[in-house]
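Structure below; questions to follow.
Of the protein chains in this complex, one is absent; all others appear in place.
Letters A and B mark the chains as written, and numbering starts fresh at 1 in each.
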Amino acid sequence: MNHSASSISHDGAPLAHVVPVGVLLGVFAALFVLTAVTVAVSYFDFGAFNLVVALGVATVKAALVALWFMHLRYDGGLHAFLFLTAAAFLGLFLIIAMFDSVEYQPDVQAWQQRAR
Amino acid sequence: MEINFFTRSPCACYQPGYRMTDSISSTANSYLTDPPGLRSWLFTLDHKRIGLMFLVAIGAALALGATFALLIRTELTFPGPTIVNSGYAYNRLFTLHGAIMIFLFILPSMPSSFGNFVLPMMLGAKDVAFPKLNLFSLYLYVIGVVFFLLVLVFGGVDTGWTFYPPYSTGAAGPVVLAVVGAFILGFSSIFTGINFLVTMHTMRPPGMTWFRMPLFLWALYGTAIIQVLATPVLAITLLLLGVERLLGFGIFDSELGGDPVLFQHFFWFYSHPAVYIMILPAMGIVTEVIAVFSRKHIFGYKFIAFSSIAIATLGFLVWGHHMFVSGQSPIVGMIFSALTFTVAIPSAIKVFNWLATMYKGSIGLAPPMCFALIFIFLFGIGGLTGLFLGALATNVHVHDTAFIVAHFHYTMAGGALMAFLAGLYYWWPKITGRMYSIAWGQISALLIFIGFNLTYFPQFIIGSRGMPRRYFDYTRLLEAHPEFTFYQIISTVGGFMFVGGLALVAFVLIRSLFAGRPAPANPWGAATLEWQCSSPPPHENTPPPAEVGNCYVFDDLRYDENIKGYVNRES
Partner (left out) sequence: MTGPNTTNATRGRDGDNDPQLAHHFDTPRRQYDSARLGMWIFLVTEILFFGGLFCAYGVFRANNPAIFFDGHLFLDKPLGAFNTVVLILSSLTMALAVRAAQTGRRRSLVACLVATIVCALIFMGVKGVEYKQKWDHRMVPGQDKIFHWFSGEKGPEPRKQFRPDESYVRARLAAEGFENLDQEEYDRRAARLGTFMGVYFSLTALHALHVLAGIAAIFWIFIGSIRGRFGRQYFTPVDLVGLYWHLVDMIWIYLFPLLYLIH
């Protein structure tokens, strides 16, 4: 058995890719910068785009965490597929529930008027 | 097409001169006795033992749920109060019947019992991927059952199994206990799903490719997808409901600024895919049984395999069809209605494939096959009535009537329960090492079939004429519809016949434990791997053969009269 610096299993093949320290520190730096950006941006008003910008930055940060910290970048496609599937089903749920709630608001408001 | 009424396997399996000691030798060194001792059962990591323990608990849950069913049926036989005096008491009966049947019985019935028992053996694996998680899943199930028993002790809840706010956020009674119980049961389901998905992905032996797997495993795969994606949403729904009851968070209760329709979106996002958790393994069992008892390769393997995945996926797109009259917006109602029609297609594909499998096959009417055929008939009716309900206009007319009750009983009880019984009769020799009386098994199937239809078909009729569901006193409806009492009486007679049939099943199977002849390894002549080992199986799973053959080719098996079972042709 040859014990090299990387992680190995009995048959010698590496069990998993080892992410270099430099990459990890770089991702952290990027996350820190993006956090600062999102806080700074929150002091300005872009109207309807506020939410888009905030969620956009959050998604970039989440992607950084997923790709490098959770090593999706180096794993096979199955893990990424699972992650994206979960996000897709969640998105489906959110979009339809939110759309429906917006559509039935007139009924709710009519009820609230009558209640007053 | 020849039909064999299974008289070849003698119904008199209680051979003259049979002695109890004969049984001991057949179970020696099986998973039942090896390793010995109560502790080894309570802390077992053996999927077969876990599956068996689930089966026993699930059977008890069925008995409890059926008791409530008979109470409901008795109450409804005559208009006006019969055995309960108030709506409040009746509400508690149907709430407990629904919650117990759904959460304690049907949802775990096939994945956790048969799935656990059979999946590793069918796959050729030594166990599931995470045996400790499997045991934890069993513990969670038992804890969940205890919570529901506590609910019973504290007088039950009357919110309906659907727990709709604003009633449920303020109702008296142990709602939080019930909700916590369902939450825990949900996690039992989730962990089973995780286990099955990983086992099928990573523990297939060489040669067992995806398309050589038996179709029951494809069904379990689809089921596991739903368990993993949908059940967490139930968990958060129940958590929020509990928190709202205790602390007044105001998410769902309009008095506190919340949105009750939002609860229904949350609830049905899980509960609709949940019905596919109930029916997919059922369809898997039916697929296996139909192939074996037609002695013919399953027709359209890939279609059936992919239809399981299609049902799992499409099932997530239709939850709003439970909410057409809830205050949901019309445009969303139309979208859900259109999508609901698509989800019937994969189910229909399966039915056509089963029928094509049977065509020109050599049909053997052993009890598993009887129930599989009953499934096709009853689920067909249930599924078709589902299409009526998917249409917005009809749905508004029959929503919250007995028509809906009949629809979901035809699919859940006429579908999933029948397949559960088919699986029970099919795998019983493998699990216990005993053969049961074939003739009495067939009689139980007939009794259940007649009883079931007598119970629920009248409910389609009275439901379409306006008989509401969840009403205990329908006196006022008799003026317009005097025939309701007649149909309710028929329904009650059917109900007792149906439950009598279930009791007969229990009797037949339990009797076999004491007086049934030892089962051969392969009594039915199936070609899936779990029949290669002895009945009951040994503690260590038999390794798979080097060449994984086609599990639906029956030519390599021949019937051996000496052991009254099938053996491989070469031997």
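Quick note on the criterion: a residue touches a chain if its C-beta (ideal position, glycine included) is under 8 Å from a C-beta of that chain, and two chains touch if they have at least 3 such contacts.
These numbers were taken from a predicted model, which means no experiment stands behind them.
*Asks:* Among B:Gly248, B:Pro482 or B:Gly549, which one touches the chain that has been omitted from the display?
*Replies:* Residue touching the chain left out of view: B:Gly248.
*Asks:* Out of B:Glu75, B:Asp259, B:Asp473 or B:Glu530, which residue would touch the omitted chain in the full complex?
*Replies:* Residue touching the absent chain, from the options given: B:Asp259.
*Asks:* In the whole complex, what residues of subunit B lie against the chain that is missing from view?
*Replies:* 125-131, 133, 190, 193-195, 197-199, 201-203, 205-206, 228-233, 235-237, 239-240, 243, 246-251, 256-259, 262, 265-266, 540, 543, 546
*Asks:* On subunit A, what residues meet the omitted chain?
*Replies:* 3, 5-11, 13, 15-16, 18-19, 21, 24-25, 27-28, 31-32, 35, 38-39, 41-42, 45, 50, 54-55, 57-58, 61-62, 65-66, 68-70, 75, 78-79, 82-83, 85-87, 89-90, 93-94, 97-98, 101-102, 105, 108
Convention: only the chains that are shown with their structure count from here on.
*Asks:* Touching subunit A in the complex: which residues of subunit B?
*Replies:* 201, 229, 233, 259, 261-262, 265-266, 269, 316-317, 320, 327-332, 335
*Asks:* Where on subunit A does subunit B make contact in their complex?
*Replies:* Listed in rising order, the residues of subunit A that touch subunit B are 78, 85-86, 89, 92-93, 96-97, 99-101, 103-104, 107-108.
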